[in-house]
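To keep things clear, I will list the structure first and then write my remarks on it.
Other chains of the complex are left out, but the ones given are in their true place.
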Amino acid sequence: MTWNVYLSGEIHTDWREQIARGIEEAGLSVTLSAPVTNHEASDDCGVKILGEEDESFWKDHKGAKVNAIRTRKAIQEADVVVVRFGEKYRQWNAAFDAGYAAALGKSIITLHDPSLTHPLKEVDAAAMAVAERPEQIVEILKYVIQHA
Amino acid sequence: MTWNVYLSGEIHTDWREQIARGIEEAGLSVTLSAPVTNHEASDDCGVKILGEEDESFWKDHKGAKVNAIRTRKAIQEADVVVVRFGEKYRQWNAAFDAGYAAALGKSIITLHDPSLTHPLKEVDAAAMAVAERPEQIVEILKYVIQHA
Amino acid sequence: MTWNVYLSGEIHTDWREQIARGIEEAGLSVTLSAPVTNHEASDDCGVKILGEEDESFWKDHKGAKVNAIRTRKAIQEADVVVVRFGEKYRQWNAAFDAGYAAALGKSIITLHDPSLTHPLKEVDAAAMAVAERPEQIVEILKYVIQHA
C-alpha cells in the first residue's frame, strides 16, 4: 500500500526537502506531491501560456486556475495533506487547501510554530495532528505506515 | 425556492448587517447564517461549557470544534457562501471555509478590497464572483433570485 | 410531493409560458425554474454589478459565472430538467446543462424539432424522453405526477 502525501503551503524554507529526505532514509512507500514552489513561475504561468493581461486581477486569475489543475488532483489523490504555515505572508491558499482537504475527508497534519496557534485554531481543529517541526511529520508517517 | 446564504469571515465591521438590510429591502427569499460573531464568546465557548484548560492550545481546540458544529452545518446547507476578508488579522478560518465550500461545490462569492487581490488569487479563482462592497452581494442575490 | 422542473435552453420563443400554463391548468404540484431569459440582462449582469471590463472575454466570463450561481442551484434541486433546442444560435449552454444534469442523475427531457435529431443524438441518448412540442412536456408531467 503506497501513501500519497501532499505538501501544501509555505514555499520559502526547505521543509519539503527535509520531509523528503526523512522519508527516503526511512524507506517509506510514500509518493510526495506539492504545488509549483517556484514563486515567479507560479505567478506567471497563466499569462505566459495563455496570453498577457492588462489587468493584474486577470493575470492572477489565469495563473491561479492553471495552478489549481495541479493542486486539486494532488489533494484529491492524497491520503495525507500536510499544511505548512510560516511566519510571513498571508498564506490564504494554504488555509484554502486545508478546508478543501477537510471537506473531502482527508487526514490533515498542520505544521507551524506554536505562536500561530490562536489564528490557526479552526484549521488545527480539523487536523489529525499538529506538528512544529518537519521531522515530526516523518515520525508520524513512519508510525502509521511501518509499525506492526 | 428559498436561498441559504452563509456569511463567512471578518467580524469587525457591519458588512453582514448591510447585506441583511439590502435583502430585507429587496424582499428576497433568503435565509442568512453566520458564525458566532461575538469574538469573546467564540473564543471562550469551549472551556466555558466543557471545562477549563491549562494549555491555551487545548482551550482554542475545544472552542474551535464547538464553533465548527455551527459552521459546518451552515456551509453544508448553503447555496451561496460569501467570504469576506478585511484588512486586519490573518483570517485563516475564512480561507478554510472557502476551501471547504469549494470542495462541496457551493457557489462562492468573495468580498474584499482590490489591494488583497494577489494573496487571495487562489480563493478568488474558486469563486463565482469577486465583490468589493456589500451592496454588490445584494445586487447579485437580487439578480439570481428575482430576475425573470 | 412537489416536483422541481428546470427549463433550460432556448429563450426566443414562448415555450416556457406554454408549459407553465399547461401545468397550471392541470393543477400539478410543480415548481418551475429557469435561467434569466432576458438576453441583455443575462449578458450584462457581470459587468453591471461587479464593474466594467475592457475585454469582451472577461465581460462574458463575469456574466456567465453570475448566471451559473442561479443555474447550478436550479439544476441541483431539479427532479426533471427539460432542455429545449431551437433552430437558431449554437446553444452550447443548453447542451452543457444537459451534460451537467446527466452526471447528477437527473431525469432529462429534450424538446426539439426532429430535424435536429442527428446532431443531438448524444444528448437525446441521455434523456428519459424526447419531445417535439411543449404540450408533450405537460402530458409527461401529468402522467408521472397525477396518474394512480
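Brief remarks on what is shown
Going in written order, the chains are labelled A, B and C, and every chain counts its residues from 1.
In this text, a residue touches a chain if its C-beta (ideal position, glycine included) is under 8 Å from a C-beta of that chain, and two chains touch if they have at least 3 such contacts.
Fair warning: this is a prediction, and the values are worked out from it, not measured in the lab.
Within the whole complex of this structure, the shared sequence is present as 8 copies, and 3 of these are drawn in position.
FYI, only the chains that are shown with their structure count from here on.
Comparing the contact residues of chain B and chain C by number shows a mostly separate set, under half of all numbers used being common to the two copies. For the two copies, chain A and chain C, the CA superposition rotation is 180 degrees, given to the nearest 5. Chain centres here are Cα means. That of chain A falls 23 Å from that of chain B. Chain B and chain C have CA centres that are 31 Å apart. Shown for chain A are the residues that touch two or more other chains, of which there are none. Chain B contributes residues 1, 3, 79-80, 105, 107, 109, 128-132, 136, 139-140, 143-145, 147-148 to its touches with chain C in the complex. Put simply, chain A touches chain B in their complex at residues 56-57, 60-61, 63-65, 67-68, 85, 89-104, 114, 117-126, 130.
If you check the complex, the residues on chain C that touch chain B are 4, 31, 33, 36-38, 41, 45-46, 49-51, 62, 65-70, 72-73, 77.
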